[in-house]
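Note that one protein chain is taken out, while the other chains of the complex remain in position.
And now, chain A:
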Amino acid sequence: MIDVNNKVNSFFIFNSTFGPREGEELKRILFFHPNQVSVDAQKMQVGLCEAVVKFMTTFSNEPCEALQTQSKRYIFYQPEKNFWMVLVVRIPYAAKTPSTPGESKEVIETSVIYNLLVSAYKMFRMFVGPFKDIPPEDIYTKCEQFFTPYIMSRNIANDLSNIIQGINYLPLEKNSFFRVVCFIDLLEITYPDFKCVSFVYNEQLIWNGLATNDMLTLYQYLVQTLLPKQVEKEIQGGAVTAAVRHGRFISPPEGIRTSEDLKNLPKVYLMREDDTEMKQYYLIIYRTLSATVCFTIDVNNTLDLDTFKSLDAFIGPKLSTIASSISEQCALHALQNAQISSSEHKFLYFNRLNLACKTSTPASLTPSTAVKPEVLSIIAGIHADRKSLGNYGEIIIKTPDEYWITGKSSNDREFYVIIQEKNANLKDIADEVKRVCEEQMKGIFFYPI
């Protein structure tokens, strides 16, 4: 949906209070991407946004969200007072549906771009800290160091999972889950300074110890940034297979062998489950086979290499056993799943409370796994307009090209099904959705049925 290289015109962060006087406009610009844009052009863009933000305060107490011109859409996000992040996307106003099929359509939901900004900020806050706590003289370089690689690495494909940002949980049978919990408990009792904040297998979450908001950010960091790199490394370096078996610290990237390495431990701002406010912690990430475990330790603790060595010895074998048993279970599960005829329709399930998200398996035999952007756009629209379905409700939308999109809501749960079917009527579609729902979401109740 968003091709960052072609569609994003610019991305910038400004704070008007940083250079209040005339002639100091450049100081207001904390970050500007792409940086080859001339200083004058930067000032002009930011100046326009400042004016628009101010103009809207006349009519609304809510912060400005979007500016649409003939050729571009500006999406605004104010994460902290006076700090504005703006993403400018090339979307022509009222783009007409091209008549020739196959032509790519430029459909981007504002909510999707807005979510991108929110994720960017949260990631920044987790690894660098809130804007207001950064000394003004450092903020320019900190933003540059963080946001340039961040924005360049974003790539949003036409996939269901990009509309709704959720977490993929791994369902486990109770004994295996119990084993994971026991392992975490034992570890926290043995090493009281350490707290386990997440347990991820492959890209699926099994256990979380963070407040919901931070959990998503950490999960996205693991799944989108850290783990793909790690997996690549593991595939390339055949020599490290032994280490893969036994487990090692993967953050900092060089592992922890000397006390020098301890200085490279990343610091993060987090709220753990029982925290009342955001605190700074060291983030330690350990990986064995496909299992990845994250720990935090308060920054006020003095780090000691011996603790880490003993931690390594403690976790390594235990985690390896657990990981193998989970792997067996996953294999079994996959086998069972293969027997249930995988639905030919695409679906998406989302629970707002725990952010659990499940989509139809992309590896199904359908020729094209990509979903049309218009369809995604409609789903994004339903998701963004929560009010219209209320606590329980249903919407069925038929597009001119015979796609039927069904959205159901039940308290904080949402379920979407995409069916492409000619000559169907409302009732046929409703019956089909009911079937998919029963098959895939056993035990979750949606009303109207």
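As a convention for this text, a contact is a pair of C-beta atoms (placed from the backbone, for glycine too) under 8 Å apart; a residue touches a chain by one contact, two chains touch by 3 or more; residues count from 1.
Convention: contacts and distances are computed from a predicted model.
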item: Protein that the absent chain corresponds to, by UniProt name, given "Vacuolar fusion protein MON1 homolog", "Small ribosomal subunit protein mS29", "tRNA (adenine(58)-N(1))-methyltransferase catalytic subunit TRMT61A" or "Ubiquitin-conjugating enzyme E2 35"; value: "Vacuolar fusion protein MON1 homolog"
item: Selected from A:Thr58, A:Gln236, A:Thr276 or A:Gln336 as touching the chain missing from the view; value: A:Thr58
item: From A:Ile378, A:Ile419 or A:Val436, residue that would touch the chain that is not displayed; value: A:Ile378
item: Contact set of chain A toward the excluded chain (per top definition); value: 22, 25, 43-44, 47-48, 50-52, 54-56, 58-60, 62-72, 92-97, 105-107, 374, 377-378, 381, 388-400, 402, 422-428, 430, 447-448
